[in-house]
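Missing here is one protein chain; the remaining ones are kept as they sit in the complex.
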Amino acid sequence: MEMFAFSEAAGVEDAIRAGAESGTAQQGARVRFVAGGTTLLDLMKLDVERPLAVVDINGLPLDTVTKLTDGRLKIGALVRNSDLAYHPDVRSNYAVLSQALLSGASAQLRNMATTGGNLLQRTRCMYFRNRALPCNKREPGSGCSAIEGENRSLAILGTSAHCIATNPSDMNVALTALGAVIQIEGTAGKREVPIEAFFFEPGDTPERENVLDPGDLVTSVTLPPPPQNCSQVYLKLRDRASYEFALASAAIVASVDNGTFSYIRVALGGVASKPWRSLEAEEQLYDQPVDEASFRRAADAALAGARPQSRNGFKIELAKRCIVHALGVATAS
Amino acid sequence: MTVSPAGSSVPRIEGPLKVSGIATYTSDFNFPGLLYAVPVCATIGSGTIAGLDTSVAGSMPGVQAVYHRANIGRIYRSAPDEGLGTHLDERRPPFEDDVIRYYGQYVAAAVADTYEQAIAAANAVKVTYDAKEPDVRDQLEPEGQPNLDGERGDPDAAFDSAPVKIDQTYSTPVETHNPIELHASVAVWDGQDFTLYETTQGVVNHRDVAAEMLGVPKERVRVISRFLGSGFGGKLFPWPHSFIAAAAARDLNRPVKLVVSRDMMFQNVGHRPRTQQRIRLGAGSDGKLVALMHDSLNHTSILDDYQENCSEATPYSYSTPNFRATSGLARRNVGTPTSMRGPGAVPGLYALESAMDELAIALGIDPVELRLRNEPNKDEGLDLPFSSRHLVECLAVGAKRFGWSGRDPRVGSMRKNGLILGWGVAGCSWIAERFAAQVAVDLRDDGSARVATATQDIGTGTYTVLANVVSEKTGIPANKIEVVLGDTNLPPGPISGGSMVTASVIPAVSQAIESAQQRILMAAIETEGTPFYGLEADALAFSGGIVHRKNEGPERGMAFEKILAKAKARSTSGLGKAEATFGSEDRKFSQHSFGAQFAEVTWQPEIARLRVSRVVTVIDAGRIINPKPARNQIEGSVVMGVGMALLEATEYDARFGAPINNNLADYMVATNADAPQIEVTFLDYPDRVLNDMGARGVGEIGLAGIAAAITAAVYHATGVRVRNLPVRLEELLA
Partner (left out) sequence: MRPTEVFAPAEPPADGQSARKNQLAVTLRVNGESVALQIDPRTTLLDCLRETMRLTGTKKGCDHGQCGACTVHVNGRRVNSCLTFAVMHQGDDITTIEGLGRPGSLHPVQAAFLEHDAYQCGYCTPGQIMSAAALLEEPCGATDADVKEAMSGNICRCGAYPNIVSAIQDVRSER
């Protein structure tokens, strides 16, 4: 790890000012905020992240969950994953988020990890994490080692010829199914970005993962009020029984009226370059009867555009089973 | 079948230190002026170093030195020795030449005042390479003619004409030991002598090797390993980092700490090699084997010949008139393999027992029954009787406890709570031998005893077992027995390997106690004021810590500490020595432990979820000295076996030669949530051929059948036979 300047942000503006010193807020940033540190320190030890300045944002007043008067839930960027998962409002109204958070990492990591940090966690691609090997995301233009290498855990949706990395977050999948909106404060003031527009597919710039510019601080995430009478499920499939990222996961938010879907959101994790909302699956389900045939049509539609790699072709079938089963659980009465 | 305690199942004597963080492991040692060393690892899998530039690294803050081939000084090779005397698996000293033979090979090391500075400096060393394409292919082919490891009868002809045949190839991946304690060395040089704090399962061997490689007499090297955060074989023999630390300490005249990082643990400190094993079984329709052939290959490194011995257990497992075992090596650009828990038998029995399961299915015979039909009445490989073999009872007891009679053999036919169940069984075995051992026992005037030997407790409970043995033999309560291990200043003890420590030390302990007691009897007859003054020593006996006349009971005797007090002696010390049986030519028995393992898996095809839910293990390992740690060893083996069967494989990237999943998130070992319900039963048949207490060892055997039992269960649940570990859910998805 290279030496860096350490500072504590005294306020939001202070953090923004410090962050703006960096040439980029993406891969290669020379200024990094540290929240829980569980992604940042991990990558700094691997020399994948090499900031010259680390700004501790833990003192900022962004650590509360508040119910807004319009019914939205506002989650501060520094709310810890464990606190969020056990928050009474989240447990009762956003169960899919609670389940997703609790399926991730370990109890210790969830005590450290923050909403903002989890949102921005980086891929687990093993080549990205080994600075000796080529990787377009880490060293643009150096090549993607994963495409012809160990890609069992990598993405089949939203990939490009330049990068097939998976967004590994469980939380993000639930946030996507819930239609979360990200609040950002930066040098140009405040803005809001829906989660679906927040992340980019890799295209030919896999080093650019999201909308953040230098100085941008994620201050909170808001959730719209949940749809009436909806049921929510997060299903995560993996090799190990615990403490493992998803091979495939599905977040479902569904309402059923008279035996047909009146509201449905399907988001996938572990299989895509970004938290993946499947409009295709949703389209197949709206107004359709709640039965296995509909679930299967939805699953097929969700994976229709999948591009398997040498070792992860099984994820197509796995993701389909994940969707079908999760829909089944969500609609079981 | 009950457990026979030598003393009851008491907490481990070192337990309070372990639960309070006081137990000192190697990297916990710290000394004034301590420096930190961090190795630089090659980032190619094959080739040569073209350039090595330390100018930036060398001038970074706090950096004391950056070592590499040109400036490390002379590190010698340790000349080969017979068997396991003065042994190391990776023989090449660090930095010996500029050739890179595996990814991660050490090419330099930075030494600095702080750990952070040393890491930064190591990262700043610029190395350029002339790279060649590494060969890390999984598919193995033998280099030259395979070795013939054993043969009887005419296996080819018998196999050809057998009514029922199985001919399958099974492979096991590279597995990495991954003890949670990182390998580490803390080297202290005082201008004349080395004191090396090492993560080692063999302080004496480490001392002997280090002396030769550092070019100093043995007396100038002391090796200490008070607590070891487990090793599973990976810490049996020294690895190159140790010599980097020692050489740096000598050169800088400062203590040096070098902790091997987790990623280096996948490169530089050994692994279980990849194996590929063809098993051919020929049987009559009655299920009796007529031919058994086991042809195994394992990979090894470019410079070292590491033999896995996959067919180690094959010759004596079953009765068959026609038999052959061969083995061969395939050379790859990988670090040198080493022993990993149950070397040979663990991958070998996975293959053999899987083939037996396939044979049972082919014959339509219950797999337990098939094994019973092929039970030998002697070791047909050695043509010797077994000292003690109760595999049949293990199978019978296990079947009962597991509920095997309720098994419906049809694939996917059994269900519980909506889950498909799969049941499988396998036999297991492990050698029961002794290494040479010396033990000192002091009996002291406060009624306590001290027992000392330069073996080590690697987590298997050696501290406690020694206390139990001394307690049983002297009558001194275990809490008054001090056990000192892990220091070459003590009488030479065995490596902690092969599950042999307990068996090895018992005869030496007995002898040491006898000699210490004999000296107390001498003191008794020579000291005025004892009731025995002037008697002959052979008129006296020593029972339960009391000296008394042979013709009287101990009630009329005198406690040994009183005799010592009267003799004004602090203690009497006895030394015991026992010879090795391991490697001995002159044997009258085939000595092994046996067991049976029954596994249940649950399978949910709708979400491709496979879990091991229940394992029953029955072990025949002679007498169990302390049941608590012994049971813990078997349970731990079962947990490791879940990893072996379903999770663990080190993957090498074919282009770069890198073990690419070199961390505990990508190389997965079982978590708490993966641990099945585990039941362990010990049969109680003391094996007095090995030692007077009849104890064998239990460290490895529990891993020897579990993978085969699980894959058999997976077949039963899913219809998919996995012959290439681990079982990946993609294979079950079809």
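Order of writing sets the chain letters: A and B. Residues in each chain are counted from 1.
The working rule: a contact is a pair of C-beta atoms (placed from the backbone, for glycine too) under 8 Å apart; a residue touches a chain by one contact, two chains touch by 3 or more.
These figures come from a predicted structure and were not determined experimentally.
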item: Option touching the unshown chain, where B:Ser261, B:Ser429 or B:Thr488 are the choices; value: B:Ser261
item: Sites on chain A contacted by the missing partner chain, in the whole complex; value: 1-10, 14, 34, 36-38, 41-42, 45, 52-54, 56, 58-59, 82, 86, 105-109, 111-112, 241-243
item: Touch list for chain B against the chain that is not drawn; value: 11-12, 14-25, 27-28, 30, 56, 58-63, 113-117, 120, 177-182, 227-230, 232, 259, 261-262, 458-461, 628-629, 632-633, 635-640, 663-665, 669-673, 675, 678
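The rule is simple: only the chains that are shown with their structure count from here on.
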item: Whole-Å separation of chain centres (CA-atom averages), chain A against chain B; value: 42
item: Contact footprint of chain B on chain A as seen in their complex; value: 1-3, 47, 124, 126-127, 130, 132-133, 145, 148-150, 153, 235, 237, 239-245, 247, 313-314, 317-318, 321-322, 324-325
item: Residues on chain B engaged by chain A in the complex (per definition of touch); value: 43, 61, 116, 119-120, 123, 606-609, 611, 646-647, 651, 653-656, 658, 660-661, 665-666, 668, 670-674, 728-730, 733
